[in-house]
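Could you have a look at this structure, given as structure tokens, before my questions?
With one protein chain withheld, the remaining protein chains of the complex are depicted in position.
Labels run A and B following the written order; every chain starts at residue 1.
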Amino acid sequence: MTATTANLGTGGRQATAAPFAIELKGISKAFGAVQANKDINIAMPRGTIHGIIGENGAGKSTLMSILYGFYKADAGQILINGTVTPIPDSQSAIRAGIGMVFQHFKLVQNFTVLENVVLGAEDGPLLNRSLTTARKLLTELAREYELDVDPDALIEDLSVGHQQRVEILKALYRQADILILDEPTGVLTPDEADHLFRILKGLKDQGKTVILITHKLHEIMDATDNVSVMRRGTMVGTVKTSETSPEALAELMVGRKVLLEVEKRPAKPGALILSVENLSVKDEHRVERLKGVSFEIRAGEILGIAGVAGNGQSELLAALGGIAKATGKMVMNGIELPLRGAGANGQARRAAGIAHVPEDRQHLGLIMDFSAWENVAFGYHNAPEYQKNGLFMDNDALRADARAKIERFDVRPADCWLPAKSFSGGNQQKIVVAREIEQDPELLLIGQPTRGVDIGAIEFIHKQIIALRDQGRAILLVSVELDEIMSLSDRIAVMFDGKIMGFRDPAKTNERELGLMMAGMAATESQKGAA
Amino acid sequence: MDHLPRWADVVLVPLISLLLAAIIAALVLLSIGQSPVEAINVMVEGALGSAYGWGFTLYYTTSFIFTGLAVTVAFHAGLFNIGGEGQAQLGGLGVALACLFIPWPHWSLALIGATFAAAAFGAAWAAIPAYLQAKRGSHIVITTIMFNYIAAAFLVFMLVDVLRPESQMDPATANFPAVTQIPTLNQIPGFSLIFQKDVPANVTLFIALVMAVVVWALLWRTRLGYQIRAFGKSESAARYAGINPTKIIMIAMLISGGLAGLMSINNVMGEAGRLLGNSASGAGFIGIAVALMGRNHPIGVVLAALLFGFLFQGGAELGLWTKIPIEMRTVVQGLVILFTGALDIMVRMLLTWIFGLFRSHKLGAA
Partner (left out) sequence: MDYATLLQILDSTLRLATPLLLACLAGLYSERSGIFDIGLEGKMLMAAMASGAVAFLTGSVWLGLLAGIGASLVLAGIHGIASITFRGNQLIAGVALNFLSSGITVLIAQRLFAQGGRTPPLTGGARFNPITLPFVEEARGIPIIGPLYAEVISGHSILVYAALALVPISWWVLYRTRFGLRLRAVGENPAAVDTAGVSVVGLRFVAVAITGILCGLAGAYMATALQAGFGREMTAGRGYIALAALIFAKWRPVAALWACLLFGFFQALALRPDVVQSVLQVKVPVPVLDALPYVLTVIVLAGFIGKAIPPRAGGQPYVKER
């Protein structure tokens, strides 16, 4: 394995002395004390798909933001086609032929596709001409790259996959030669993802350079010519994809062998705690996001929900946690809980013995401006032990409780007066987990327990979840990290497109099978298998 | 970015804002050919130089405490209640109806009755915008503005066509019965030693101070206050915690409107003794400045209300003794709102920069 770039292949095209499409030399960027990018060097030959892989917080997004002019690098140079090209703003990036497809699309929802495409790249002060040219070009692009979208459709009426195509069209309309895609498949169905990769291959064949940022190894292996691995702000290696393996990349990415096997004894499932029948949720646009899901959880077991983000897991948690209205049936300890109306709220759920660590701690789990001690009561502010004199909250009791939890969960800094926003992601998560687990709930709903959490805290949180199970509690674990699901769960349910594709025993399945189910492909097969 | 120490954020930011507002106000005075020094002398002398002046300053302060608290409570729920003016006018109507149509045996009972009426009418006027915000998502800033104008029109109608005695020309109610006259400070034993002349400040001042304590306890010591503040900081998190948004919006706005309505005991019952047109005379709007200046904390609100009481009384003195029009106080009010409410980030950046200079200086010395 070598970190030099001179011997990289050019994806089948002959390019002996041709300059690289894009070359980064010594790029560094710090935010305060955090060094997000350290002396990054990469060179990408023209007409290739170049993968950049790394964990959350490895510095991929910062690097791309520098390339697109959102941030100014503290040091280093960017070379486009061999010439040094400063990129102080997005305008310069576009002029240099760089197009960017963000993870969260930058589209105007109530504009048409056409209007979104020409926005910022108009032909002149009047619109009509721009729209006519764009319409013509869009038809050509659609033919050439399978990028067909109705030019007159409103963005808000399009599927996520089509919206992404609009983003690609925007870049191509601006004559981008270099296309950056940031985690493009996170929100796509497998079909849409395949289609996307076909588009990218087409672009490559036309001599465009594609930079694919992802944390999914199989995408790197399938789609790229070369791959660069980032770890904690540094570029740890760039290799030809054909000359490496997923295992080697994973090792580079993490830096050491990860201990994914969590120590746990076999589950001893007890009484039925939760049973869910035909649970469905519609979003604010009346689109059904959760489509008739049924399952059961027993005391002392962890049911893991695997799936690509956006396949109904969030809606499932919201419905069970009393945040979203739902239809169907939810029975907890033999008592049916209302799924809509007055009795369906977070307070009623907590009263029924359900604790909930939400997927999004910053917007749901914590009040970021509240101090740690105020957050420790959040959701349980009505608990009798926090009241005094019938009228007031017992703030002293709250603080004592918070200090105890902070100590037990090793929250740092151990200062209950600090606002939640001053803690790191991992410590914020510990505050939430401490609050919910220490309620000793009968059922714990826990979503993405280790998202944006450092390695040390991950192990700690995993242990807490296992310990709660061993006390005979029921746990519903939702995670997009398949490793996490496989190592923690006693049973695994795979969700795809709002439905459960099937249940698996973690001991008797593998990542391949689960991956296929998450892609919605194994459904019929597994049903056949069951029949 | 460096963070400011907490004490600087709490104390220095409002003081610097105030200083900036004062500098601009001085420039305005200079530009119209008046002397800022003379102006401040007249204001201090007139508003604070005598017990008589204090009697007026505290009278205005009382009203501003109520309206400032009203804005504060709504603010903590994440709602900008700009309708204090209309709610205060409706509160005045409540006071008038209570005083005119119920035969009270003693002023103390009348005060209790009028207090409830003022709060109820003010709260009722806030209830509709609150409901529309909670249930239909209508922007509460716009609806409360609209309700200010609807209140003004409604009161004109009530005063001209309904409550005005036939023999009377000006749009106002009849004088309230003498028994409803609540004691002014110069009529209270003890205080009468200080306030020897007849002053408008009255017992309502004590109700205002009590309300400041009540609001503080409500927001930081009760479950309801906890839920109001949580909702105001993050609506999505509040939903997660099972806090009912409709309930919080309604309760916070009812309290806010009730507090705004309460100011009418001070001016309608305590001072005028009848309901006149435009009775709130802008105090509802001044509540915005008071809440912003007081950093939405009851202690800050009381201090800021005192400052604005001084400004109001001092401004009136300016109108009497100098060529500076009384509108000068509106200018200062606008400046204070601008610097504390809209340019607060600028002030904070300025302070952070100064602190940074100071720190690097210290580092250099060490």
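Basically, a contact is a pair of C-beta atoms (placed from the backbone, for glycine too) under 8 Å apart; a residue touches a chain by one contact, two chains touch by 3 or more.
Since the structure is predicted, the reported quantities are computational estimates derived from the model, not experimental observations.
Annotation: of B:L111, B:I288 or B:L306, B:I288 touches the absent chain (contact as defined above). From the set A:I42, A:L107, A:L212 or A:A306, the residue in touch with the chain omitted from the display is A:L107, counting the whole complex.
Screening B:L4, B:M146 or B:I188 for touch with the missing chain picks out B:M146. The set of subunit A residues touching the chain not shown comprises 61-62, 65, 68, 70, 89-91, 93-94, 100, 102, 106-111, 115-116, 118-122, 124-128, 130, 170. The chain not shown here touches subunit B at positions 28, 32-33, 80, 82, 128, 132, 136-139, 141-143, 145-147, 149-150, 153-154, 156-157, 160-161, 285, 288, 292, 324-325, 327-335, 337-338, 341-346, 349.
In this section, only the chains that are shown with their structure count from here on.
Only residues 217, 221-223, 226-227, 229-230, 233-234, 236-237, 239-244 of subunit B touch subunit A when the two sit together in their complex. On the side of subunit A, the complex with subunit B involves touching residues 321-323, 345-350, 356, 358, 363-370, 374, 377-379, 381-382, 387, 391-393, 395.
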